[in-house]
Structures are given as structure tokens and as C-alpha cells.
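Of the protein chains in this complex, one is absent; all others appear in place.
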Amino acid sequence: MTRRVKKINTSGRCMQGELVDKFKRIFARRGRSIILAYDHGIEHGPSDFLENPDSADPAYIVKLAKEAGFDGLVLQRGLAEKYYDGSVPLIVKLNGKTNLYTGEPLSVANCTVEEAVSLGASAVGYTIYAGSGYEWKMFEEVARIKKDALRFDIPLVIWSYPRGGKVKDETAPEIVAYAARIALEVGADAMKIKYTGDPKTFSWAVKVAGKVPVLMSGGPKTKTEVEFLKQVEGVIEAGALGIAVGRNVWQRRDALKFAQLLGKLVYEGRKVEELAGEVQ
Amino acid sequence: MTRRVKKINTSGRCMQGELVDKFKRIFARRGRSIILAYDHGIEHGPSDFLENPDSADPAYIVKLAKEAGFDGLVLQRGLAEKYYDGSVPLIVKLNGKTNLYTGEPLSVANCTVEEAVSLGASAVGYTIYAGSGYEWKMFEEVARIKKDALRFDIPLVIWSYPRGGKVKDETAPEIVAYAARIALEVGADAMKIKYTGDPKTFSWAVKVAGKVPVLMSGGPKTKTEVEFLKQVEGVIEAGALGIAVGRNVWQRRDALKFAQLLGKLVYEGRKVEELAGEVQ
Amino acid sequence: MTRRVKKINTSGRCMQGELVDKFKRIFARRGRSIILAYDHGIEHGPSDFLENPDSADPAYIVKLAKEAGFDGLVLQRGLAEKYYDGSVPLIVKLNGKTNLYTGEPLSVANCTVEEAVSLGASAVGYTIYAGSGYEWKMFEEVARIKKDALRFDIPLVIWSYPRGGKVKDETAPEIVAYAARIALEVGADAMKIKYTGDPKTFSWAVKVAGKVPVLMSGGPKTKTEVEFLKQVEGVIEAGALGIAVGRNVWQRRDALKFAQLLGKLVYEGRKVEELAGEVQ
Amino acid sequence: MTRRVKKINTSGRCMQGELVDKFKRIFARRGRSIILAYDHGIEHGPSDFLENPDSADPAYIVKLAKEAGFDGLVLQRGLAEKYYDGSVPLIVKLNGKTNLYTGEPLSVANCTVEEAVSLGASAVGYTIYAGSGYEWKMFEEVARIKKDALRFDIPLVIWSYPRGGKVKDETAPEIVAYAARIALEVGADAMKIKYTGDPKTFSWAVKVAGKVPVLMSGGPKTKTEVEFLKQVEGVIEAGALGIAVGRNVWQRRDALKFAQLLGKLVYEGRKVEELAGEVQ
Partner (left out) sequence: MTRRVKKINTSGRCMQGELVDKFKRIFARRGRSIILAYDHGIEHGPSDFLENPDSADPAYIVKLAKEAGFDGLVLQRGLAEKYYDGSVPLIVKLNGKTNLYTGEPLSVANCTVEEAVSLGASAVGYTIYAGSGYEWKMFEEVARIKKDALRFDIPLVIWSYPRGGKVKDETAPEIVAYAARIALEVGADAMKIKYTGDPKTFSWAVKVAGKVPVLMSGGPKTKTEVEFLKQVEGVIEAGALGIAVGRNVWQRRDALKFAQLLGKLVYEGRKVEELAGEVQ
């Protein structure tokens, strides 16, 4: 007997995981995805821009995203409102906190899904700090956001970063895998998680993420280019959809060139060894 | 004098306990019930899947539930959205927390009743940790959920797990009996409670649950098959409707065969001794 | 000059204290009132039922209430939904907490006034723990409930039990009198307060309760019948409307006979001494 | 250039401070104002009534207010509902707390503005404890109340009592002046503040209160009549609109006579010395 699934809304899209496809269709047009992250102004403050002062200017970043052919761009509402020009698909990051805050990890939305759509977003992003004493507040809020995302038919990207509580090491393989699973369980259409350090353990995180595509969070600028490229190679090897990268691109003066290298690894599946001549 | 009961909604279903019958009609078609629980991804993380890596894949679980003839399947919203195919009656578990969280026990809804219905649910589930410093938050939330469950005419299953406060031993007979009563008092249409360890004390829990059918929570995989089957035997002897089991099924490679054994105990009322030849 | 009182709703019932009359008309048909309380399943757990295991069954209690001619019956929503048959006027107790909870005293509603009406209630009950660090949360909630009670034209009974903060002795005369006054000030149409131990001090509580009728809270089963009957005698002497009694009735195997004794004291105003031959 | 002020509601009353005038028109018909306060039942408990047990009866107070010609009467919702007869203008005090509560000072509304209007109120009252760790909760709530007060066109009286935080002495001149200013800044149409002890410092509080009329809070009964009358004299000298007095009136058996003395000071501006023969 096949059970007839009741649907409140007539489109039935809830069932189909269509928003995963929509996310891929928009943000992974070449099969894989490289997203430019730029929510550092609120999360870390402008000190992140000191290494390349041009990067303090959102207009510079929007131009970079376009010229380097990034698949998407992550902005907070304030930047989207004043700088976004529609040239690259936009993810509006709905929540944020400063690193001046020292309480239990908590990031709350400063923008609604409706406003994000109005700002031109093709996806919305939300960070969950599982393990925090405020874990429940973020679960409550992501539920409201998920509901709105379905209503506006826009993919929801979860930044899943366990922090606080029992979490000792945020990039431990079991923590990253748990992070991936949380995103799947609460209804993400794509997720951004940290790298475990090697493709083998990261592939378990990708597996438990199930149908939800995985983006590796770029993190702080690595000492050498090779170091970061090796991470990207591992991430792709592990089966991820791609990466969301910020500082490792725009803290470099040769951002455009470095973005091309990333493309070769991510879109063409080439190995760092093969690119030896091009890497510094 | 017979008092005329005023009714706001015309159907009068509030009075009739009809949702208990509806729960039984759907989830206990053979008189008793075996439900497959699979909310471990959020509650415990993917480490629960390591013993049988196939179990990390929700598609594997959905297939297992169907092939083994389970009466129902418990999923969080994210899994229901991307994997549920209507082949087995669905309970959408509305709330959840991670085991990274170390604050006062609190699990909040990440899905509404309306969304659960839209996802194909035939019942909704909600955990209450009575004794927690946040007990009141869960009582507040379950009240909203109960209201919606009545509006959508869908049974409400309470996971009643006293934790924190004065609770020293979560499976002590008086705690389990209290758990059962709480579920009845707040308006459950079915409940999932822990096993006390013997049928005599568990039968008191079943008694104080009144008209609300009781499912035993399977818990961690037992060392031997016999150990778990003995529990199930005791639960049925105590008058429960059945069991909701996860790890004791899908952490076994021979899950299908083990499910058949469970059926003999639960549906046919057979004794573990009688099945000696079939048990490992 | 007589001031014209403005009224938002046209009936003007807010002004008239009509709900006090309505409470008396329904729950004190013989001039005074004996209410059967049965919210112990959530407040204390099923251990209260051990002395008379029949009392664990809500159907037994509903039958007892009818056969013994109680003026009303107090149930939580879950019991009302599954057991109430309209044979005795119902008070749905809207809030509740478990005794496993050890935080600041707080009891929140698990049922709305509208739902209580739908369940057949002729009054709604709500506990306030003044003195608690969460006193304000209960004042906030009782305000919403009062508003709904007026809208649905149903009397509000306040269980007024100061606890925590400066409260050292919950039955000290000044605390009980304060309890009574709080119920009056926030808009109760009837109240349930604890006994001070003697009619003189209790009569002060009754006085400061003003127009709001007072029910004495029965409390734990006394060692002897006489002990409880003496309390009831004192309560009536002090001018209370009656009593709300649970354990002192249904923890006795001879509940029906004991209820008859209560009736003689409460309705007929007889003295314990006169009933010497009938008391154990 | 005169700027055109935009108005959402067409009456433009927000701009005009009309509600101050309305307050004076109703509660200061003789130019100055003597209000009878009677919210002690919730704030202090019935022990305040022991000195004059008649004062425990709200009907006694309503009669006293009328016979002594008070300009207004302050009641909590429960008393207004059951005792107010329209004979004296009514201020419904919207919030309240008990003195059993020992947490951070916090008083929340137990009545809406709409309900107060329905009960016959000509003004609504609300206490703010600036300095409390919950200061912000009261600022949040007073904002909602102010909005409703504008909607219902009813004056808002702020009881401004800094308490907790940096407040060491609640009647220190700088604290009382701050109290007055807070009431003005958040939108009071009248205010009740404590006396600083001398007219000179109190006149600064009256000055910083700006257009908002000031009522002195009577406080506990003074040892001698003269002591209180001297305070009233100082308050009037400082430019206040009048006083809101409770215990200093109804804790006296000769309340009517004492009220007449107050009238001579307040309405006629006479001095205590002149009344020497009439004072005890």
C-alpha cells in the first residue's frame, strides 16, 4: 500500500527536496560551487580587512566576486542593501554576532527571509552553535526561518558550528560530522561546515549530511597558498559540493589569480600537485 | 441531571479521546505496535551510526521500516522532508536537542504541527523533560502543540523523560510512573517512556497512564539479543501497546530478522523462551 | 455627582462581580461548596495514589465525585479530555508543575481558557506562587487568563500559595491572609488557600478576601479523620465558602462515607462534636 | 521655516500634551490634587490594614474617598472590578508585585489599558523601578501601555521609584529628580514620586519633570500628624500638583478629619502653622 502524503500547500515542494536542487542550480552552475564569504565585518570586525585595506570596501568585494566568477556572495543585510548589484547570486546571512560578545554562543537574526528576498537573495544563511547554552534559541529561530524559506521558496543554508557545552575541539571529526547531521535534521538545503583536516574523516561528515550539499568553511588565511589548496583538494575528494571562502581570497592582493586556482581544483577536479607551477 | 458539555468546535472530538483511537488505528493495525525510531542524528549525533554505517543513510532506514513491516517511523523534519516516501506511517518528532548541550534539559520545537502534517505525518512527537529547570518552557510549548494537534486532528505522542531536578535515576519505577502520568495529564494521545526493568513496576506505569497507550523506549543496544527481547516481553506483559525501537534494530546487521522476532513477541504475544532457537 | 462608568463591552459584567455569583450558583448550590481536587497526578505524581490504588484511575474519581454529590471536580486538561462526562461541574486547572522541578516556583498554563470551555469546564483554575523569583511570570499569565475568562464568561479560581522569597512558613496567618488578598487584587472569582490552623486567624484571611469566596485547600491526608474534620469545622466557622479536598477523600477506602460527614459540617453547619459517633 | 509635523492619527493629540490637561481636568478640579492610594493589598499585604481593620474592606475605602472628597482613587483591577462604583475618578494601577518577592525589582502588568477603561478608569498607573536589573522589562512594558493609553485617550501616571543597581537611597534628591525625569522622558502624563525631605530639593525634581504634573507619594504613616502635614506643605511649596496618599489617611481612625486638613494645605495653600489648633 502506498500512503498518500497529505499536503497543506498544493505545490508539494516540501516533500521533494526541490530547494536542494534550486540551490545547486543557482550556486553550482558548473557542478560544484565556490562562494565568496564576506560576513566578517560583523563577526570579526574590520581588523580582518587590514591585511588588504581594499577589502574593507564592500564595492571592491562585489566587483571581485563578479570578476573572479564566484558562484555566490554572502552578505549581511546592511551590505546587501547598500552594495549588492545583482551581478552574482546572493546569500543574505540572516544572523550574526560580534566577537566582542563573550556570553554563551548566540547569534540572532537581524533580517527576515522576506527582507532578504527583497534585497535580491537567492538563498538565506543562518548559523547554529549547537552545544551552546542557547542552542535552543537558535533551534527555535531556525524553525521560523525554515518556515519562511519554504513560503518564499528560497534555499536555507545552515552554518553549522558546534561551540560550547561538550565541544572541546570545533574541528574534531566527530564534531564536524555531528554539525553536518544537525543541518540535515533541521531542514538545511545546503550547509557550511569546518574542515576536519583530512578527506577521510571529512567524507564521513559528507555522508551523514545525506542529500544536503556540503560547503567547506574557508577559515583564516593559511600561511601558504598550498596549505589552503590542499584543504580544498581534500574537501572535493571527500565529496563536498564546494567551498565558501573569504579571508583566503580577499586577504590576498592577488585574489583574482588565486580564485582561478581554486576553480581548477573545484570545478575541474585537478590536484594541487598538477598545479605546482602556478602556486606560491 | 446530566450536564450539557459546552463545545467551542462542533465536532466535540476533544471530549471523546478520539485521537487515541486514531493513533491505534494507524500505528497499531495488528493490535499492538512496533515503531522504528530514528531521531538519533540530532539527539546523539552520527556516532550512533558507526556500528552499522548503512544506518547513517535515512533512505536505508525508510526502506528497512517498510520491508520489516514496522507500524511507524519517527523522523525529524529535515529527514521527513528529504527522504519520507509515504510507505510507512510517519511520526514527525517536533523537538530535539543535541547531546553537546550541557545546560538544563530543554528541547524546543523546530517544526510546527502544520508543517508536520504537510510532510505527511500521521502523528507528532514531543519530548518533555519534567524536573528540568526549563520544565515550564516545555509545558508552555506542548500546550501550543496540543492546540494545533487538535486543530489538525493529529495524535500527539509525548516522549516523557524526567531529567534534572530531583530525578536521580531516570528508570526508577516511581520516576517512570510519574513520567507516564505527566503525559496523560497534559493531553498525550500516546506516550513513549523508559522501561523500569521489570513488568511488575512497569504495569503500574501503564495503569497510571490510564487511557493513553504506552510505548516502551528501546534505549541503547543491549549486549545480547535475549536481553532486549526479555525487556519487550516484560513490556507487553505489563500491558503496554508496544515499543518504539531504534538502535536495537538498526545497529544490527540482521535488522530484518530481529524485527521478525520482535513481531512474534509483540503481535503474537509469544514468550522469549518459546523463541529460544531463533535468538542469538 | 454620579460618575458614568465607561464600558468597552456592552454587558458591563466586568463591573458587577457577576462571575462570583456565577461561581456560587454552579459550585455552591447548597449555599456552601465541597470540591473534589484531583490534580495530584501532575503536581505530586502517582505516588499519591498508592494508598488507594483505585484512585489512580480518573474514571473512579469521576464516579466518586458524582456518587458522593461533590459540588465540583478539578482536573487537568488531559484528564478532562479523556474522562470527564459532564456529571459534575468541572474546574479545569490551567497550569501545573511537577514536584521533580527544583527551580524557583513556577507553574505555567498547559491549556487555554477556550480549550477549558471546550472541555466542559464551568470554571478555570490557576496557581500563583507569590514570593517566587518567577512571581511576575505568573502575574503576566494570570492577566491573559483573566482576560480570556471574561471573554468566555467563566469564573476564575486562583490557587494562591505564596512560596519562596520571604515566605518561611506557607501556613503562617500573615502569609495566608496575604495569599487571600493577592487573589482578590488580581481578579479572582473564587480562591483556594491553605488553612492557618485556627478559625480566628483564618477569618482574617476570609475578611481580606473581600467579596471573593474562599475555599480551604485540603492538603495531605491527616492522621485521623477527626483532625481533618476539625479543620473543616474551623474553616466554616471562619466564614469560608467551603473546601477543595483531594487526598483526604480519595486516599480513604471509605471515601463516600467520609464525604457524607464533610457535607454535614459544610452544608448543615454541624459541629464535629455532634458527629462523634460517626467519626473514626 | 515651520516644519509640518506628520501625524499618523488624524487627531494630532500626541503632539499637544492634551492628556496632561485631561489628567488635570479630571483629577485636579480644584487646581491641585489629592488622590487616595489603595494598592497596598498587593504591594505590602493586608498587614497594612491591621492598624485600622476597617481599611481592609475596599467598600470602606471607596466610601471614604467619596465622603472625604478625594480627587481620585487608585485600585488594582480586582478591586475595581468588584467595588468601584463610579463615585470618584479612578486610576487603575496596571502593575503590581508582592513584598514577598526578593528578586530584582520587577512589577508587571496584570491588566491591560483596555480592561482598565472597561472598569471605569479615568487614568492608568504603572510603576517603573529604574536601576533594577529588570529596568528594561518595565521600559518595554510601559511602551506598550503608553501606546494603548494614546489609543484609548487615557492619561498615564508613572509611579517612578528607582530601586536596585546604583540606587543607595531612594529618597536622595538626585535619585528623586532622576525619577521625575524618567517619567517625563518615557511619556508620563502625571507622575508619583517620593519626597526628598525638603521643598528646595523637591522643587528641582518638579522642575526637571517639566510639563508633567507631580504627585508626592505619601509613604508610611508618620509618627505625628504634623510630620506628614509638613511634608505636604513642602511638596506644595515646591510646585507639585498634589499628593497621592494612602496609609497616612486610612490608617487613621479620624481619616475624614485628616483629609480636611490635607485639603486646606493643598487646595487653599495654607501653612501648617496656621492650622496649629486643628492638628494633633
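Lettered A, B, C and D in written order, each chain numbered from 1.
Going forward, a contact is a pair of C-beta atoms (placed from the backbone, for glycine too) under 8 Å apart; a residue touches a chain by one contact, two chains touch by 3 or more.
Predicted model, so just to flag it, every value in this text is computed and none were measured.
Asks: In the intact complex, which of the presented chains make contact with the chain not displayed?
Replies: Across all of the complex, the chain we cannot see touches A, D.
Asks: Among D:42, D:106 or D:177, which one touches the chain that has been omitted from the display?
Replies: D:177
Asks: Which one touches the absent chain: D:42, D:56, D:108 or D:142?
Replies: Counting the whole complex, the residue in contact with the absent chain is D:142.
Asks: I'm checking contacts with the chain that's been left out. Which of D:44, D:207 or D:264 qualifies?
Replies: Result: among the candidates, D:207 touches the missing chain.
Asks: Tell me which of A:23, A:70 or A:84 is the one touching the absent chain.
Replies: A:84
Asks: Please give every residue of chain A in contact with the chain that is not shown.
Replies: 39, 41-42, 45-47, 49, 53, 56-58, 76-79, 81-84, 86-89, 96-103, 106-112, 114-115, 117-120
Asks: Provide the residue numbers of chain D that touch the chain removed from this figure.
Replies: Here the touching residues of chain D are 2-9, 14-15, 17, 20, 130-133, 135-136, 139-140, 142-143, 146-147, 150, 162, 164-167, 174-175, 177-178, 180-188, 204, 207-208, 210-212.
Methods note: only the chains that are shown with their structure count from here on.
Asks: Where each step is a move between two chains that touch, what is the least number of such steps from chain B to chain D?
Replies: When the steps are counted carefully, the minimum from chain B to chain D is 2.
Asks: When chain C is withheld from the analysis and all other chains remain in place, what is the resulting partition into connected groups?
Replies: A, B | D
Asks: Using Cα averages as centroids, what's the distance between chain B and chain C in whole Å?
Replies: 35
Asks: Cα centroid separation between chain A and chain C, in whole Å?
Replies: 56
Asks: Which residue numbers or ranges of chain C touch two or more of the other chains?
Replies: As it turns out, chain C has no residue touching two or more other chains.
Asks: Among all the chains shown, which pairs meet the touch rule set out at the top?
Replies: Applying the touch rule to all chain pairs gives A-B, B-C, C-D.
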